[in-house]
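As you look at this complex, bear in mind that one protein chain is not there, while each of the others sits in place.
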Amino acid sequence: SDDSSSGSNEDTIKLGVLEDRSGDFALVGIQKSHAVELAVEEINENGGLLGKQIEIIAPDTQSDDKRFQEMARKLILEDEVDVIMGAFSSASREAIRPIMEQNKMLYFYNNQYEGGVASKYTFPTGAVPEHQVMTVMEYMIDNYGSNIYTIAADYNFGQITADWVRVAAEDLGGEIVGEEFIPLGESQFNSSINKIQKAKPDFLVVLLTGEKQSSFYEQWNTSGIKDLPMATTINMAQQYEHIRTEAPALANMHVAAPFMEELDTPEAEAFVEKFREKFPDDDYVGMEAEAQYTGVYLWAKAVEQAGTTDVDAVIEELESGLSYDAPSGTVSIDPKSHHAIKDIYLFHADDEHNVSNIFKWEQVEPYWLHEEKGIDLTKDSPNEQYTPID
Amino acid sequence: MDSFSFLILAAIGLAIIFGMMGVINLAHGEFIMLGAYITTLLSLAGVPIPLAIMLGALGVGCFGFIVDKLIIRHLYGRPLDSVVATWGISLIMGQGMLIIMGPSLQGLSTPLGSFTVGDINYSTYRLVLGIIACLLLVILYWVFMHTKFGLRSRATMQNEEIARSLGTNTSRMYTSTFVIGSMFAGLTGGLYSFTMSIGPTFGSGFLMESFVTVIVGGANPLIGTVMAGGTLGVVHSGLSYVFGTFIGRVGLLVAAILFIRLWPTGFSGLIEKKLIRVKRYNG
Amino acid sequence: MLKNMNAEKSIMMLLCITLLIFPLIGSAYDVLNMSYFLSTVFLSISLWLIWGLTGIFSFGQTAFFGVGGYAYAMISMNFDNPNMTILALILAMVIAWGLAFLLGYFMFYGGVNDVFVGLITLCVTLVMATFLAQSAGSQWKIGDVLLGGDNGINNIPPIAFKLGSIELSLYGNSLYYFIIITMIIIYLLFKKMQIGKLGYSFIAVRENRERSQLLGYNIPFLQTLAFSFGGMLAAFSGVLYVTWGGYIAPSAMDISAAALPVVLVAAAGRKNISAVMIFTVLYYFLSQKLSVSGSEYALVILGVILILVILVVPQGIVVTLFNFFDRIFFKKRRRNVNGTTTDSKQAGNF
Amino acid sequence: MIVRDVSIHVEKGKVISIIGRNGVGKSTLMKGIMGLLPTKTGKVIFDGVDISHASTYERARLGIGYVPQGHGVFPNLTVEENIRMGEAINIKKENNKYEMIYHYFPRIKERLSQKAGTLSGGERAQLSIGRALIGQPELLILDEPSEGIQPNIIQSIGEIINQINKDLGLTVLLVEQHIGLIKTLANTCYAMDKGSIVGEHAADELSSEMIQKYLSV
């Protein structure tokens, strides 16, 4: 199966994409698919890569983990692609990651997630808790007080991120006054809302995800505490709840993220404009679209520098501290963890769901794997996912 | 209360279609979703809320009529095949909606504001939902238990051939029952569209709850459903409040399992036994 | 010889031969992919056994699929010894059998039947899925292996033997042959069972429980028996799946995963094991092809196909094909054993 | 082909009976008349109207009452609801004959709120006949109505039908094995064998030899 990387004698370079364009995760999956199309179109129009055109091979993974496995194998063994990008949910990433490792396939996971994946072949270029949790918590505790209530989705992402919230609270002098985990797919929040009201926190950390759980906001809006500040790492930036829900449900919400459609830097505005021009029907251009777009360019740059699509060579280039001026600002690869170093903004939504970036942290590093777990992927790869409370 | 109305409203359309016709409608969630879409789109277009909800229900009723004429009609008396067909319908509806309307729709605010008891706010609309749930059950109970239509429809479902030879237009009974069931699913969608975010998988949040409620309810789709909704609602909201949503959900499922084990015919079986006793001693 | 032949037999024989020589004609990827399709067939067979043959409407076969997968992962990963994987396989099946037995005992000796069994099995499945989804924390581990929450467990080792210097790891072709040969054995066993005493006992349970009691059948026992072995087969399917993919997650047990086997078995014509097997492979093949196309209409097309299958060929498409070939090549009106007669398929109840 | 080439003529106000061994096609013929089974060729003419293509419920509403063999009842409806189902064929006439039914079948009246599925065999039979009578049909099709009914009630069924036949001009098509009942009720008797009519006699002519001939195995 090693010949997947020796595609140099073919006339195109093959980019495998595994995104959910139907099923539960289509909301983000479609954005991410479009982002790849946009990036590849641009690269191809500018003469392609190593003089060849990039060909996208993109089956629909239908929000189904089994499908991810089938399709990953197909891309590697049958289509012999040169790189694979994709997966939205952590579960689908974990479903295909071993396959990538087995087959020595270069894999980009361009998606915000709970952090901790340390693997030679995997490049998680999206935002991680170091980018999002530490930053937003710092801002919230400084500005609103130290009593924190967390409501999170009851699975890996929610639990691990909530752990990060706890770690951040400890570091920053906050106190967790309440914490609840909600099973995925739950859409009724009234008893949770009652509990939050009773606990009277200074601010609320919302780590809910998925279409069902976004119902929280409307329900919070009618019976919750009207002007309690909220913080999150995913909502708005990823699944544009502020657009999908009528104002003022997300009033006074804060999210730390590298990108939102509303980001007012010239690079971001140009990106959104290009995106909208190609896909005028899309509802939103969120942080994952930007991350995916950036991921493609990071890879392309590495291939260009390596002069080949050979996986080891490309990884070497990526580990050289490669960087790219993305719509969200400069993004570079941290060689030791394969995660990205990026600029982070604090976005805030007002009563009318107008979003503005009110604060910026520059070049935030994904330090945790290296500092806490001693990982250095340039030397040795454990192929594992670490969590903060191991 | 909240949990009660959710379980009842989730179950009501299914209760009619499954309880009366024996058709396990795996597209029940998608019917609810369709109702939510119609209601939301109409409201966004400025139609007053109550009217939008009604039109949503009617729209899904019409859709149910078409589905019945095209597909379900051929599957009367073949409940297993209807599992396959309604699964197909649910795939088509879910993905069809995604293709037509995109992955999301702007949601709407909950009307009617809120009121405060102690230091906790409650949404007034939720209270209204509870009242509507009760009202609907009364109406349905009356329709199915005390009108000629109800009698004929129940008879048709039990023995189609004899009902036919006694002068009942049985295919119309099937169709109307299916349409009424669809309408109620649509109504549920419309009612909840103001409290939830809207997307093609809107309905799947109702699916588990509706099946559990209907089946724990047992053979009598109406009385059984009320009782099951009531009991499970108390278990669910009690556990959720004290131990959190996870335990609440698991508790709901475990309660359903234990209940069925203790009363293998569901709630209606239990009630019927009691009723016979009472009637005999009184008369 | 020809007198005893019919379409079903000849098609199944043909298929067996084709599948046995398939690795010679297909690419490595094709073989791997086919192994996946075939591993799911055991799940369908398990539902055929308990639903098609015995009339127990289980909506939760995926629970045992999951139990098999998780148990295999736990056991094989706790021992870092390839030979232990065989033990893991056996134990996984035994555990699933035991759990299914307990659940079956709990239900059938309590008089739970029909759609109520469907509800309980579904609830059990969802409880498991909900529980496992939230088991991401490090407190949730068995031995050294984390349950892994919604992300599941990966890097699960394949089944392997190691005897002195001989080392065989079931992967690629060897996994394929392992699957196909066990499948043929199980198929033949069930075919034989079906026309024997046990088979007819199960059928009696399916057709009319009240009446069968009067003929001396111990209904709860037979139900529990079928259910527990069904659970074991589902677990076998689960083990094969995890050794194929090295991965298992709670989504293998969610409500749509739970519904799929029911839909497949019903659409195939639930009383005929050959039909169930063939249809399962066809369905997986088709749905994968549609998914590969990446078309947004894939699921719509799949839905339309299912509806058409049910409307146009109410007996199940494969059974209809068998009948068709029987008429053309064997000049006989098909009289299958066990009530899969030409003119009846549906039992009104579950 | 189970029934072929059958022509029977049922005159208004008469009681016609059909006899024949098990499995010769009597019930099949009745189902054909009710439209419960499709007929390949031939016509069903009721009251001068060709109803061969009418659906079952339309035939019923023209005034055909049907008591199926085995007395199908709606098991989960109460006895009272079962009887009310019989009203459906009565679209023109207003008052339904509840009192009459209760009078003839007192047991039914005692059990109005019991689920029909738990009735005894004979009670079920009585319910099924009562249900057919409630809608005051013009033609009553009875498929072995005496089956499972106690002797003295068979007699009263005979009386009831005679009564209604006289009072209201009810026409009856009776499939029976109970010769006594045939003799008291029927004007004409057809014998059936292997799907065809093989004999036609006035009921009072029926003799043991004839019965021997048509009914022997």
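Chains here go by letter, A, B, C and D, matching the order in which they are written, and residues are numbered from 1 within each.
Following the convention adopted for this analysis, a contact is a pair of C-beta atoms (placed from the backbone, for glycine too) under 8 Å apart; a residue touches a chain by one contact, two chains touch by 3 or more.
Please note the rule applied: contacts and distances are computed from a predicted model.
Between the listed names "Sarcosine oxidase subunit delta", "Branched-chain amino acid transport system ATP-binding protein", "Phosphate-import permease protein PhnE" or "Phenylglyoxylate dehydrogenase", the UniProt record for the complex's undisplayed chain reads "Branched-chain amino acid transport system ATP-binding protein". Of the listed residues D:K14, D:K183 or D:H201, the one in contact with the hidden chain in the full complex is D:K183. Among D:A116, D:I153 or D:C189, the one in contact with the hidden chain is D:I153.
On the side of subunit C, touch with the chain left out of the figure occurs at residues 196-197, 200-201, 203-204, 207-208, 210-219, 335, 337-339, 341, 343-344, 347.
The set of subunit D residues touching the chain not shown comprises 19-23, 27-28, 69-70, 107, 118-123, 125-126, 144, 147-156, 177-181, 183-184, 211-212, 215-217.
Rule of thumb we're sticking to: only the chains that are shown with their structure count from here on.
Subunit A and subunit B have CA centres that are 37 Å apart. Centre to centre, using the average C-alpha position, subunit C and subunit D are separated by 50 Å. In whole angstrom, the spacing between the mean C-alpha positions of subunit A and subunit D is 75.
Among all residues of subunit C, those that touch two or more other chains are 130, 134, 296, 298-299. Annotation for subunit B: residues touching 2 or more other chains are 94-95, 98, 204, 246, 249.
Contact between chains, using the touch rule, shows up for A-B, A-C, B-C, B-D. Contacts from subunit A toward subunit B in the complex involve residues 22-24, 26-27, 30, 154, 180-183, 185-188, 190-192, 194-195, 197-198, 211-212, 214-215, 217-219, 221-225, 239-241, 243-246, 249, 281-283.
On the side of subunit B, the complex with subunit D involves touching residues 148, 151-152, 154-155, 158-159, 161-170, 219, 272, 279, 283. Subunit A contributes residues 21-22, 58-62, 64-67, 69-71, 73-74, 77-78, 89-91, 93-95, 97-99, 102, 154-157, 159-160, 181, 183-184, 383, 385, 387, 389-390 to its touches with subunit C in the complex.
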